[in-house]
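Written below as structure tokens is the structure these notes are about.
Missing here is one protein chain; the remaining ones are kept as they sit in the complex.
In this document, chain identifiers A and B correspond to the written order of the chains, with residue numbering beginning at 1 in each.
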Amino acid sequence: MKFRGLSIYAALVLAFLHLPLLTLIAFSFNASRFTIWEGFSLRWYRAALSDPQLGDGLVNSIIIALVASVLATIFGTAAAYGMWRRAAPVLSGTLYLSLVTPEIVTGVSLLALFQWAFRFLRLRPGLYTVIVAHVAFSLAYVAIVVTARLRNYDRSLEEAAMDLGATEWRAFLRVTLPAIAPAVAAAFLLAVVVSFDDYVITSLVAGVDSETLPMVIYSMARRGVSPVVNAVSAFILVAFGGLILVSERLQKQ
Amino acid sequence: MNLRASFLLPSRAWTAVFLAAPLCIVAAYSFLTRGDYGGVDHPWTLESYRRLFDPVYLAILWRSVWIASLATVLCAILGFPLALFIARAGRTKNLYLQLVLLPFWTSFLVRTYAWLFILRDTGLINTILLRLHIVNTPLPLLYNDAAVLVGLVYNFLPFFVLPLYATLERLDPALLEAAADLGAKPFSTLWRVIIPISAPGIAAGSVLVFVPCLGAYLTPDLLGGGKTVMLGNLIQNQFTSARDWPFGAAASIALMAISALLLAGIMRSRAARELM
Partner (left out) sequence: MPAVLELRGLAKDYPGHRAVDNVSLTLDQAGFYSLLGPSGCGKTTTLRMIGGFEQPTAGDVILNGESVTALKPWQRDVSTVFQSYALFPHLTALQNVEFGLREHRLPNVTERALKALQLVQLADKRDRLPAQLSGGEKQRVALARSLVLQPKVLLLDEPLAALDPRLRKQMRGELKAMQRQTGVTFLFVTHDQEEALSLSDRLAVMNKGRIEQFGAPEEVYLRPATAFVAGFLGAMNWFGKAGVRPESTRVAASPPEGVLLRKGIVESLLFLGNCIHLNARLENGECAIAEIPRDQCPYAERETIWLHWQPADELYFE
């Protein structure tokens, strides 16, 4: 059955999805600061690299993403494994809830928690509050990726290991973990991207000195023109795109 | 504690303290009163919830529902043909899926910023229109409901395409051939066979678009200027500049309640549940 024009329609929609980003990347190389093409230039990339605010934001984002993702990957993988052994409905429900809760609500609720806790603990928001928040919302992503891998995993492999003398822990360590390692790595990369990109929650719980890259980009975009944002955006698109592609390749193993 | 329990413990503890407890705190705050220096204070009251029914705030709620609904419909119009196309694509299916998904998994902020770049007065569209002398002054494409709508559709289209694709992919081609054999022309087959069968996918996709759009914050914030205030912006405002936490909390609970109702509704259908 042929539907005439379907492929044209599809091509248009795909163009709609990709053209905005492609033009952004193209104009990041624009020599002019206006939206008129005046030749190829790397000036905005150079400007981005020498901007101290961007630099600090990048460093903070990297630290937060790495620490939070390592923690989220360890806890999330463990959770996925535990739920695979036997269902844990409350935990699954909570993780699912975290995915469907609007970011603004997660953000303000964490803000409320920290404000309330800091009255007793005499602490202030900082990088660590952001890390705590990022681990909280990344757990679900990690759990999803690892759970998907475990669904295709043969339970009898662990039983065989135990049958041959391995305790539960050693069976996990020596047999299951090597088998799911690519998926765990993929989950880590996903957590990094999710963490790196977060604006809404981060802006609400970050301390004064803990501006992240998205927060810097946001304030630059709010202020208006600067094509430096184009350069940073283009770089982020390519970097994240690459990480996600690697992550997907790992999940297929 | 056995191995499984110790594996589950870190996530259980973390989600209890940093996901569940905060929501409980917000729920509690929604019943309290605004404190003198921000924050909250006694007495317990339903005042915040009552205020939600003020015409001003009902308008915001209505606007959020309206924009989210429009966004969903637009995603359906754009997304259905795309999903159908990919489902019939044969061996290049996965390539097309990748093309749809890849921009989605990059930065949400950048994707929203891209429309800022395109729509603003000195942005791409206006520059082209001015250069070609189609207009003399820039069109106010940004900072209005339409711009927010474009941003939402752009960001959430994949949420509609994916579950719909999953349903369409499982559609038996023999059904289409049978319909043709019985005299149905392409459009009729589409309307009477394909769409009804893919209803669970459409339903799942719609909910997966509507719920995040309802609670959108960043998109209306960047693309709507101060003019398009949706629920998300209202909540953010109450917790920052307006410093009326109980009211912000009540709005949050209202938003969660609506989202939960919609999601619960869709989960009752087993076919849709599998797609999520």
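Points worth noting:
Here, contacts are C-beta pairs under 8 Å (C-beta built on N, C-alpha and C of every residue); 3 or more make two chains touch, one makes a residue touch a chain.
None of the values given here were measured: they were computed from a predicted structure.
Among the chains on display, the ones the left-out chain touches in the entire complex are A. Only one residue from A:121, A:164 or A:208 touches the chain missing from this view: A:164. Shown as candidates are A:104, A:175 or A:189; the residue that touches the absent chain is A:175.
Contact between subunit A and the unshown chain involves residues 154, 156-157, 159-167, 170, 174-175, 178-179.
Convention: only the chains that are shown with their structure count from here on.
Interface residues of subunit A, counted against subunit B in their complex, comprise 1-4, 6-7, 9-10, 13-14, 16-18, 20-21, 23-24, 27, 34-36, 74-76, 78-79, 81-83, 85-86, 88, 90-91, 94-95, 97-98, 100-113, 115-116, 132-133, 135-137, 139, 143, 168-169, 172, 193, 196-197, 199-200, 204, 214, 217-218, 221-222, 225, 229-230, 233, 236-237, 240-241, 244-245, 248. The touching residues of subunit B, when paired with subunit A in their complex, are 2-5, 7-8, 10-12, 14-16, 18-23, 25-26, 29, 39, 78-79, 81-82, 84-86, 88, 96, 98-100, 102-103, 105-111, 113-118, 122-124, 127, 131, 154, 157, 176-177, 179-180, 186, 189-190, 211-212, 214-218, 222, 232, 235-236, 239-240, 245, 248-249, 252, 255-256, 259, 263.
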